[in-house]
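Take a look at the following structure, please.
Here we show just some of the chains, and they stay where they sit in the whole.
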Amino acid sequence: MASRIYAVIAGAGPGTGAAVARKFAEAYPVVLLARRAESYDKLVKEINESGGSAVGIATDVANADSVKAAFQTIDEKFGKDASCASAVFNASGKLALKPFLELTEAEFENPYNVNCKGGFYFSQAVLPRLLKGTSQSELKHPPTLLFTGATASLKSSAKFSSFAVAKFATRALAQSLAREFGPRGVHVGHVVIDGVIDLPTSKEYLKDAGPDAKIDPASIADTYWYLHTQPRSGFTHELEVRPFVEKW
Amino acid sequence: MASRIYAVIAGAGPGTGAAVARKFAEAYPVVLLARRAESYDKLVKEINESGGSAVGIATDVANADSVKAAFQTIDEKFGKDASCASAVFNASGKLALKPFLELTEAEFENPYNVNCKGGFYFSQAVLPRLLKGTSQSELKHPPTLLFTGATASLKSSAKFSSFAVAKFATRALAQSLAREFGPRGVHVGHVVIDGVIDLPTSKEYLKDAGPDAKIDPASIADTYWYLHTQPRSGFTHELEVRPFVEKW
């Protein structure tokens, strides 16, 4: 790989991450970050075999050194002058749905550490690489940094404190970055996924709700791609995606 | 015209309306509604001459009878069984930017009458025609009803009371319709335009703000089109569009 442009997806496991990776791989070499290689191995193979270009790097986004190492590997692969066309932060922690008084400190902290602190490490690493693209004529679309949000980004329900803390916090991070880096040409977006994603692991959910009651990851990927293609005269910072039957 | 599918745009004057009309005309015959024929005459000609199909109907959306008459004309042209693939409500009234105590009743009411009451008349007329499409296999995308919002849909500033009243109210209308008709298969969306649109009439605004400081209407139209293409497993109800330099 000698391309000077790439996209990077953190949290490239099945679901949103994989679908976004497939979509962006139609246009860019993609770098997939996930804690464990088995999360992306098949996908890397699939993309490479179908004419795209993908590489996976085992990365713990909640660990500063691990993120640093991942971007060193990226620099080695694509060159120090390469620019990032699009970065997607889709990592999430373990949801501990529990009465507040039963939450351990570790359970409370884990979603924050992965979502928000991970988002901090990732953003600090990738923003200089996104900024490079704002002056490069070969980029067709403004460089884009997209965060995956959830229902809990906007509403903090009983027993969801740890997850909502993480998601509210990450929304604050995305919003501040949009205001700081938007005027410098980087499109920062926040996509609120308000519904159950249609995955093998969510098979049992909403079984009787009829067809299309769960969000197709491919359509989420289309949304991320659409945001990526917006010109800088009209950026969308935030939108939600929800199945048509979802109460909200 | 004997097509059984069409799109209708209310408020088809220069700017968002015209751009949306051009975009949707690539896929559907379009019906353009505006109070005065001179608002759409050129555009109708342009679309018809470039391979599309357009018709204009002079309509005062704030007048119940006028809206009724417009949809009778539509039924005559496309047939009673025709279905509406996409309806865009983009009409707006006169902005009276004034100290509150100087507002006349007419100035206070005008934006509400056009935006919200007009939106009511339009939605009552078009929804049965959109619902037809939910069971029609020839439709590629779920039928869509889109409303144009503004900064004042979310924030009501000093001296903007009449406009913000109209825009908050219209947002309430769109949100209620999304919750009622989404589960029936109609995608109802609300697009918050947060910035100055790049038009001949806005030439003097933001003159020194550099390139792309005003929103290109064509990119707004792309957003409407993107919303239209979303599958029902993942509808977006609300998003904002703003130039990268916009403070918010």
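Read from first to last, the chains carry the letters A and B; within each, the first residue is number 1.
Just so we're on the same page, a contact is a pair of C-beta atoms (placed from the backbone, for glycine too) under 8 Å apart; a residue touches a chain by one contact, two chains touch by 3 or more.
What you are looking at is a predicted structure, and each value in this text was computed from that prediction instead of being measured.
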| item | value |
| --- | --- |
| Total identical subunits in the assembly as filed, 2 in place | 4 |
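Operating definition for what follows: only the chains that are shown with their structure count from here on.
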| item | value |
| --- | --- |
| Centre distance in Å when subunit A and subunit B are each reduced to the mean of their C-alpha atoms | 32 |
| Of all residues in subunit B, those that touch subunit A in their complex | 142, 179, 182-183, 185, 187, 195, 198, 212-216, 219-220, 222-223, 226, 229-248 |
